[in-house]
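Removed from the display is one protein chain of the complex; every other protein chain stays in position.
We call the chains A and B, going by the order they appear; numbering starts again at 1 in every chain.
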Amino acid sequence: MSEVSLREIVAFIGGTFSGKDDVAIAGVAPLSEATERHISFLANPKYASQLAFSRAAAILVSNDLAGESERWIRVADPYFAMATIVSRWFAERPAPRGISALASISETAKLGANVSVGPFTSIGDDVVIGDYAIIYPNVTIEAGARIGEKTIVYPQVSIYYGSIVGRRCILHSGVVVGADGYGFATHGGRHHKIPQVGIVRIEDDVEIGAGTTIDRAALGETVIGEGTKIDNLVQIGHNVKVGKHCLLVSQVGIAGSTELGDYVVAAGQVGVAGHLKIGKGAQLAAKSAVLDDVADGVKVMGNPAIPFRDFARREVALKRMTRRGTGREDQKK
Amino acid sequence: MSEVSLREIVAFIGGTFSGKDDVAIAGVAPLSEATERHISFLANPKYASQLAFSRAAAILVSNDLAGESERWIRVADPYFAMATIVSRWFAERPAPRGISALASISETAKLGANVSVGPFTSIGDDVVIGDYAIIYPNVTIEAGARIGEKTIVYPQVSIYYGSIVGRRCILHSGVVVGADGYGFATHGGRHHKIPQVGIVRIEDDVEIGAGTTIDRAALGETVIGEGTKIDNLVQIGHNVKVGKHCLLVSQVGIAGSTELGDYVVAAGQVGVAGHLKIGKGAQLAAKSAVLDDVADGVKVMGNPAIPFRDFARREVALKRMTRRGTGREDQKK
Partner (left out) sequence: MSEVSLREIVAFIGGTFSGKDDVAIAGVAPLSEATERHISFLANPKYASQLAFSRAAAILVSNDLAGESERWIRVADPYFAMATIVSRWFAERPAPRGISALASISETAKLGANVSVGPFTSIGDDVVIGDYAIIYPNVTIEAGARIGEKTIVYPQVSIYYGSIVGRRCILHSGVVVGADGYGFATHGGRHHKIPQVGIVRIEDDVEIGAGTTIDRAALGETVIGEGTKIDNLVQIGHNVKVGKHCLLVSQVGIAGSTELGDYVVAAGQVGVAGHLKIGKGAQLAAKSAVLDDVADGVKVMGNPAIPFRDFARREVALKRMTRRGTGREDQKK
């Protein structure tokens, strides 16, 4: 995290700026926290009143923002421009370098070039780890698992045997990949375990949030499609197939064997029952209980979840009814 | 995972089969993924159309399935037969063998015969571990805890001091047993901690899913009854008593001091308030908010949860009302 000149930043993002640009910038900060050594940004018009009071050396604003200021850098998308600047100069973070002498690595594991492994990490037989992967401390990777190149595995992650993790994935602390699915057959009053001998396969460019659990298939595979981003404390049941480029927000639960098409968005705390098909681009509103298939592109909400239009209509009717009901009660008094 | 002859498999499960049985079988797979070296099964009639297209060497089907095929093995319960076959031949998985030199084990801990302990596992004073138990890497077992024979503890599990875990239990990665219950007394605007000095007692044959947390009692015990199976990311509060052979699906939360009778089923994301009694065999539908006692055998759903019949009636009334309401709005236009 060194300093960069404002001039270099403006040139890099291709913005329009007429102010003083021979200033050393130490980082990016929100409007209210920025100092004269920071660059800031206005992404949400709701915060426009902070523009005048921010101490930032320069502020990324939208090309079409009304008004004028010597401090403004005009760009097409201030939020994305901010992210690009942070990624380019200010996103470095500490990470293990090289293979720790305090790790336990099987002789039959195959580690690619420039792999890093932290202390107290345990890597089992026949594990394969791609080039430039970073495995933090206190991780357990069981036998036969495969980790793609440039993937980052944070501390306290557990990857069960035979799991496959793609390239450029990020697994945050506490993620569990490949624990047994929840499968039992009840006979004579006891629940007998159905062995879970399938695997988990995570494709490239997937990010998985802290504490999220993805169960191995009973048979076959549980799949997380390419480019999908999963938030914290999400539960993915056995044999679920999540499509490509989905967004699963925190505390979502997807029950066994359900299939999500590409670009599905499930907002926070959504629950999806088992053996369903959720169509491509479907949107599941926060806290919905999805108990039936959802067609492509449809937005649902509620418990049980119904199409957004029906939900809104129901809310209106409920409000009217509640007013009516109250009126009658008042008359009785 | 070696090969077995189809003849041996058919004899083992006592099925009816008239086809060619001198075939080497390498495993079990779903209809759509099976090859000529796999056996498959039809448990859900919804997938019957896949029968013809599966490449499986043989297919377990129900005794009463209409039609006929040389590949079919007729059995009473195809799903259970499949599970039996997998358990018998194809469920072997890698596990630690013996006591790792990289584990930290107190001199006062007592380990039974044939216990295995992985690297970077920490076992405290006076811990007792039964014969044939398997403790994976990166587990922490605090002082005075007891683990029954043949119990399996996966990586990254934390078992707090004094916890008791029965025989043949399975604790998946990230499980936390015995953390402090959530108890505070508020005086003078500050929340003072009520010390949590009870324990957790888990009876025999309990399975606990990844990331699930079971809090120690304030005083006395939090109990998980024999044969109960708990899914991932479930929260069990302090002093909760879960009966025998219950099923708690993922992301369920049970608040403090609530008692569940035997054979209670709580579907995904159910919440149960504290100090309640949930009767034997009660069923709590997915995402219910259970705020009152539930009698034996009753099925409830909704937020707040009401008996299933009332919930269904309410849904019908809501649909009718919404239609009515809409009609009026349309007339106004």
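The working rule: a contact is a pair of C-beta atoms (placed from the backbone, for glycine too) under 8 Å apart; a residue touches a chain by one contact, two chains touch by 3 or more.
On a predicted model such as this, the values are computed, not experimentally measured, just so you know.
Engineer: Identify the residue among A:A48, A:L247, A:L276 or A:L291 that touches the chain left out of the display.
Structural biologist: The single option touching the absent chain is A:L247.
Engineer: If the hidden chain were put back, which of A:P119, A:G274 or A:P307 would touch it?
Structural biologist: The single option touching the absent chain is A:P119.
Engineer: Tell me which residue among A:R74, A:R146 or A:H172 touches the hidden chain in the full complex.
Structural biologist: For the chain that is not drawn, the touching residue is A:H172.
Engineer: Looking beyond the chains shown, say which of A:L65, A:L276 or A:M321 touches the absent one.
Structural biologist: A:M321
Engineer: Hey, which subunit A residues sit against the chain that's not shown?
Structural biologist: 27-30, 33, 77, 79-80, 82-83, 86-87, 90-91, 93-94, 100, 102, 118-120, 136-138, 154-156, 170, 172-174, 205, 207, 209-211, 227, 229, 231-233, 245, 247, 249-251, 263, 268-269, 286-287, 302-303, 315, 318, 321-322, 324-326
Engineer: Just checking the interface: what residues of subunit B touch the absent partner chain?
Structural biologist: Against the missing chain, subunit B presents residues 104, 120, 122, 124-125, 138-140, 142-144, 156-158, 160-161, 174, 176, 179-180, 182-185, 187, 189-195, 197, 211, 213, 215, 219-220, 233, 235, 237, 251, 253, 255, 269, 271, 273, 289, 291, 303-304, 310, 313-314, 316-318, 320-321.
Simple rule for what comes next: only the chains that are shown with their structure count from here on.
Engineer: Using mean CA coordinates as chain centres, what's the gap between subunit A and subunit B in Å?
Structural biologist: 26
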